[in-house]
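The other protein chains are all here in position, but one chain of the complex has been omitted.
We call the chains A, B and C, going by the order they appear; numbering starts again at 1 in every chain.
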Amino acid sequence: MIVAMQAEATENQINHICDRIREFGYTPHVIRGTERTVIAAIGPGDKKEHIENLKSADGVEDAFPILQPFKLVSKEVKKQRSVIQVGDVTIGDGGFVVMAGPCSVEGHEQLMSTAEAVAASGARILRGGAYKPRTSPYDFQGLAEEGLKLLAEARNRTGLKVITEVLDTEDVEVVAEYADILQIGARNMQNFALLKKLGEINKPVMLKRGLSATIKEFLLSAEYIVTHGNPNVMLCERGIRTFETATRNTLDIAAVPLLNELTHLPVVVDPSHATGKRSLVRPLAKASIAVGADGLMTEVHPRPEEAWSDGPQSLRFEEFAALMNEIEPYITLRKSESN
Amino acid sequence: MIVAMQAEATENQINHICDRIREFGYTPHVIRGTERTVIAAIGPGDKKEHIENLKSADGVEDAFPILQPFKLVSKEVKKQRSVIQVGDVTIGDGGFVVMAGPCSVEGHEQLMSTAEAVAASGARILRGGAYKPRTSPYDFQGLAEEGLKLLAEARNRTGLKVITEVLDTEDVEVVAEYADILQIGARNMQNFALLKKLGEINKPVMLKRGLSATIKEFLLSAEYIVTHGNPNVMLCERGIRTFETATRNTLDIAAVPLLNELTHLPVVVDPSHATGKRSLVRPLAKASIAVGADGLMTEVHPRPEEAWSDGPQSLRFEEFAALMNEIEPYITLRKSESN
Amino acid sequence: MIVAMQAEATENQINHICDRIREFGYTPHVIRGTERTVIAAIGPGDKKEHIENLKSADGVEDAFPILQPFKLVSKEVKKQRSVIQVGDVTIGDGGFVVMAGPCSVEGHEQLMSTAEAVAASGARILRGGAYKPRTSPYDFQGLAEEGLKLLAEARNRTGLKVITEVLDTEDVEVVAEYADILQIGARNMQNFALLKKLGEINKPVMLKRGLSATIKEFLLSAEYIVTHGNPNVMLCERGIRTFETATRNTLDIAAVPLLNELTHLPVVVDPSHATGKRSLVRPLAKASIAVGADGLMTEVHPRPEEAWSDGPQSLRFEEFAALMNEIEPYITLRKSESN
Partner (left out) sequence: MIVAMQAEATENQINHICDRIREFGYTPHVIRGTERTVIAAIGPGDKKEHIENLKSADGVEDAFPILQPFKLVSKEVKKQRSVIQVGDVTIGDGGFVVMAGPCSVEGHEQLMSTAEAVAASGARILRGGAYKPRTSPYDFQGLAEEGLKLLAEARNRTGLKVITEVLDTEDVEVVAEYADILQIGARNMQNFALLKKLGEINKPVMLKRGLSATIKEFLLSAEYIVTHGNPNVMLCERGIRTFETATRNTLDIAAVPLLNELTHLPVVVDPSHATGKRSLVRPLAKASIAVGADGLMTEVHPRPEEAWSDGPQSLRFEEFAALMNEIEPYITLRKSESN
């Protein structure tokens, strides 16, 4: 790490910082400039605690790390891309996997018809919320275990794998019993108790980026799951919160190729939540393929105007079928590029 | 709620929307403009589900609520300000309560010396984290129940009340056993399972605003706790995430008087987390009094440069004593205003 | 427009608002709900001034427009997409035009070699800054007219059209003399004097989105140019400022299809400024085609590590040639879709 001393820092202060750096197990290198003295500390990891300690000392202007704080999810540690196997569905091998289904599981007919429709159009994974994180306590909170059972039934009928969100540590066990992939929603990206718990199960996890999470924080949350024992993590870019209100969130599409530079984990894009607008899902799905995403998550509902949640961004069956047709040549084109 | 039809909406579409509005239990009023038809729907609450349904229908450009989504925490529902009693400490009665202590409980000497120092300077409530939400899995995660015990011991010694954070539903019981006020951290502001659980306990809760939470979402999260049975909620403005990096977050000071217009719940300001800089805590503490906050939360540590977390924003004992001296005349001035 | 009265608004206040609405030339429609009275005002345009006046009156909680504030640039006013002709180069006809060149014009050899390289690779328009908006007064401010002359020479040599930025009303004349397209940079998107001046010239203008401009503000700035007489405006999405620092800005890719819904003006994407990272330009260029952009603007430099500005995001000649090769099949695929 690097410690920049204040212009007026004294020799005693500089010596004190060097002593602290040695105490922490690093080697200090003092570099005296015309306006500032800078101290580089070389050693085993740039621990946040050490950086904060140095920053708190008299005479220090700033202290910052050189090394990235994430390790196990980093491409520097593991060069080879992680491939996640969910039964016969493979995510991260260069293909493009589509996850589709309703925002909320609402009932038998709704889910079964949707599952059959999305499977017929070529989706491989069924999404559907049984436990719903809702901004207002007055909104529908999900069917809970009854919803999970419906998802399992839909899997049996269609052969689709099932992804569903888990909201709380207490529900991890029951969700893991029914789901093939457990999803951590954007609002829980830094629910560290939940991250640790999902590190202890042996099913894949899809971690959604928090509304105001930096790429670094996103990867550190993934690091929680991996350090606790579960390497089968995929990331989902679903839009970040910005000043713009014309769309629900702002899809950070550049995050996809950037994550591909930084981590070996697969990356999925969710244009439905990113924009909140049905008409934008199709072009963004194609863009996701173009930038190298490993998959797409999108909301589909038999009758969006009767949906219990997220209707405005849900595709009708025929719209989803059209999307699948449209993205096909983009998938083909991308495959041809990598050959 | 208001439904704005697209310019090219047909009569059939307009009629269909009116039918849906009636189905939902509202009365539609069609207003035909030169460029747009607008439909006002009058009835019992502007439910998000209904708004989304209408927004999903053909011919609709936009649909939005007129009524605020929060009820029980709203000043329209309860005009009188809520006063929270924590033993002999009163929050929300026009006074200004100071909560101070270390970011993390690190050990016996650290906590007891801090508790004694802040009590001597006039703080009424001791803060200290036993369960720590940390961005990185490699950072100190807190002493857990051992930390809670130390907090309880400090309370016995000093007479200070204790506030501490709870991270997970599974820990609510044990934290409630030791703490006088349970804190929900910024990263958990929309951990709805946790909000519900804290609605079921009979101890006061301090809810911190999420990093990217709007005022509306902040109040809806408070509404979760209140609708689940616990009316003793106070709010804490602790800075929001913006593009500015010169401070850790951006303290939204205007949120304090705005919340005072919208809700009857007490509002506390945390300038330590808002800025991440020790030197800014003092002026912002005075500003908090000037804008009408009910209290202050700030970090104090015997030796910030050895703190296990948040050293750069922690005050030393003498700095905290100076702060308490400095804010005194502001408190007195504010009291004189309300007379 | 819609006026929502406060819960406690009196009859007198409601009547007063209706009077004001009539004075402004609208017809008021009073709708009485259980909790709020809402007044819809029907008439010629939802003028901001009127909305603010009503919002300032006693008893009013909020007032907001239903109609979009932009007119001439709107698809409602002109359904047919605008096509901009720059000599033999056509922008907005469904094709994909590439604008490339150095951030700053630095000298003869730099510009001529770059112009020849980008022309050889298939770019149609040469970019290059002669007047440079620089955050610091100590940074290179551009070669001014000397730079314009070099751009003109490069045009003569290569047949490329020239786009360059104008910073100030006083420079409009000289820039218009040399350039084929005048660019308004992000920092000047709301320099209204400049917008008006560019409304009076008869050359095409490319308007870049401001760092924190909403889509609505972006279109209103374009409206300035069009209302002042110049219909040849194209828009450029170049990233917005958010909390994320891993990229220089956040490319709002969803803005492209959204703008295509709202306006008939062509839309260009600039992934160089959006990300600040050379390695991200290529995937984002492909994504731009996939979402329906009309063109790409990107920085190219013979030796990025000697560039006087924006080196880290500038492509080398061979990298630009590779990009052009890679996007070719995406352009072909998109053309096949529209048939």
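Following the convention adopted for this analysis, a residue touches a chain if its C-beta (ideal position, glycine included) is under 8 Å from a C-beta of that chain, and two chains touch if they have at least 3 such contacts.
Here the structure is a predicted model, which is why all the values come from computation and not from measurement.
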- Note on the structure: The one of C:35, C:93, C:146 or C:170 in touch with the missing chain is C:170
- Message: Touching the hidden chain in the complete assembly: which of A:242, A:272 or A:313 does that?
- Response: A:242
- Item | Residue among A:34, A:80 or A:202 that touches the chain left out of view | A:34
- Task: Can you list, in ascending order, the subunit B residues touching the missing chain?
- Result: 212, 214-216, 240, 242-247, 250-258, 261, 271, 274-275, 277, 279-280, 283-284, 286-292, 326, 329-330, 333, 336-337
- Where the missing chain touches subunit A, by residue: 2, 4, 7, 29, 31-36, 38, 40, 42-44, 66-67, 76, 212, 241-243, 245
- Where the missing chain touches subunit C, by residue: 20, 45, 47-49, 52-57, 69-70, 133-141, 167-171, 187-188, 190-194, 211-212, 217, 220, 223-224, 227-228, 241, 278, 304-312, 314
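One rule holds in what follows: only the chains that are shown with their structure count from here on.
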- Judged by C-alpha centres, the chain sitting nearest the middle of the protein is A
- By how many degrees does subunit A turn when fitted onto subunit B using C-alpha atoms, rounded in steps of 5? 180
- Message: Taking the mean of the C-alpha atoms as each chain's centre, how many Å separate subunit B from subunit C?
- Response: 38
- When the centre of a chain is set as the mean of its C-alpha atoms, what distance in Å lies between subunit A and subunit B? 26
- So what's the Cα centroid distance for subunit A and subunit C, whole Å? 30
- Note on the structure: Shared-interface residues of subunit A (touching two or more other chains) are 212
